[in-house]
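Before I ask anything, let me first share the structure, which is written out below as structure tokens.
Note that this complex is displayed minus one protein chain, with the remaining chains in position.
Then we have chain A:
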Amino acid sequence: MAEVEETLKRLQTQKGVQGIILVNTEGIPIKSTMNNPTTTQHANLMHNFVLKARSTVHEIDPQNDLTFLQIHSKKNEIIVAPDKDYFLIAIQNPTK
């Protein structure tokens, strides 16, 4: 359990990471390192998106599953790793 906490802490200190949100299956943010309005906004929007992506993958092949999702935009990058009961969202600003 402490390992997970450590991993999340490390993630937070990585270069360019703006925030991390841990969301449960209903789209409710459990843990977040950002302010409340941003958190709820991201959680709500990403929730539907991830479900849609997952169902797409499953539809095409039921034995397949979504491993992760990356939305690369001009200003930043949103990374989502879904799991059975949770998904972890990280927002990074990749410096170049």
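By our rule, a residue touches a chain if its C-beta (ideal position, glycine included) is under 8 Å from a C-beta of that chain, and two chains touch if they have at least 3 such contacts; residues count from 1.
We adopt the following convention: contacts and distances are computed from a predicted model.
Student: Given the choices "T-complex protein 1 subunit alpha", "Dynein axonemal intermediate chain 1", "Protein transport protein SEC23" or "OCX32 protein", state the protein name listed in UniProt for the chain not shown.
Tutor: Options "T-complex protein 1 subunit alpha", "Dynein axonemal intermediate chain 1", "Protein transport protein SEC23" or "OCX32 protein" narrow down to "Dynein axonemal intermediate chain 1" for the missing chain.
Student: Name every residue on chain A in touch with the hidden partner chain.
Tutor: 1, 3-4, 7-8, 10-11, 14-17, 20, 22, 41, 48, 51-52, 55, 58-59, 62-63, 67-68, 70, 77, 79, 81-88, 90, 92, 94-96
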